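Okay, handing you the structure first.
Up next is chain A:
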Amino acid sequence: MPTLYENKQLVTPGDLLAEGDYIASDNTYKEGDRIYASRLGLVNYERRKVYVVALSAFYVPVVGDLVIGKVVELNTGGWTVDINAPYLAMLRASDVLSRFKPQRDDLSRFFDIGDFIMATVVACDRTRDPLLTVREKGLGKVNRGQVVKITPTKIPRVIGRKGSMIGMLKNETGCNITVGQNGLILAEGRTPSDERLAIMAIRKIEMESHTSGLTNRVTEMIRKQKEGEARIE
Partner candidate 1 sequence: MSEKPQLIDKKGLRVDGRKLDELRPIELTVGSVDNADGSAYIEQGKNKIVAAVYGPRETHPRHLAQPDKAVLRCRYHMAPFSVEERKSPAPSRREMELSKVIREALEPSIFLEQYPRTSIDLFIEVLQADGGTRCASVTAASLALADAGIPMRDLTVACASGKVDGKIALDLNDTEDKEGEADVPVSLMPNLDVITLLQMDGMLTPKEFEEALSLAIDGCNRIYALQKEALKTKYIAIEEELE
Partner candidate 2 sequence: MSSIVISKIRQKQIADLIASGKRLDERGPTDYREIKVETGFIGKAEGSALVHIGRTKVLCGVKIELGEPFSDRPNDGVLTVNSEFVALASPEFEPGRPGEESIELARVVDRGIRESKVIDLEKLCIIPGKTVFVIFVDIYVLNHDGNLIDTAALASLAALLNTKIFNYKLKEDGEVEIVPGFNQLPVQNHPIAITFAKIDGKLIVDPWLDEEKVMDTRLTVTFDKDGKICAMQKGGQGVLTKDQILEAISVGKQKADEIRKLVV
């Protein structure tokens, strides 16, 4: 019962990954007893499970995900939010106001077009656009900081094993970093240059996500930058 590649090898759509009694998982598909890759990425074999960690994929909303989105439209019933997915999401007025009167309440007072918000996905299925909520603590309008967008598949790398990478980023840059599952990341720091540093580091993680020793290299880069800036001052 063969597997045709080594663990963590780069595969392209259509590559035959395994034949026989295996389970086709993320970014693969099964035809008969053959499992093929459906996206470009690194193949992983975990006992009977075959999956590909995609290098490039767009975000598909999942109930429970924390997302950072941008308000793009004001409707009679609420806000339309771009969450970097194939579908636009909805945030209902009733989520924010217990009794919504269109004549009296101006939605833009809460969230206006262009505002970034942090929200959670509460509903999503094949027939409807995803539904958001901002009811939980910490959700709502983003008032300060900078937002960066990366390929959603790289989010786990930004967090790191047991939060090791994101912990290092917070320490080294002094920023508070909120990661949206949809690929958008918010960095709030003491100064704009701290925020820029965090964003630079995140972009480096995105570019080199498929390599090893990344945490160390990113740490080094941040430190070098800080040194460089200190010398200039």
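Going forward, a contact is a pair of C-beta atoms (placed from the backbone, for glycine too) under 8 Å apart; a residue touches a chain by one contact, two chains touch by 3 or more; residues count from 1.
Regarding selection, all candidates are chains of the complex that A comes from, given by their letters.
The model shown is predicted, which means the values in this text are computed figures rather than measured ones.
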Worksheet item: Here chain A stands alone, and the other chains of its complex are listed as 1 or 2; which of them touches it?
Response: 1
Worksheet item: Touching candidate 1 in the complex: which residues of chain A?
Response: 10, 12-16, 27, 29, 31, 36, 38-40, 54-58, 86-88, 126-127, 151, 153, 207-208, 210-211, 213, 217
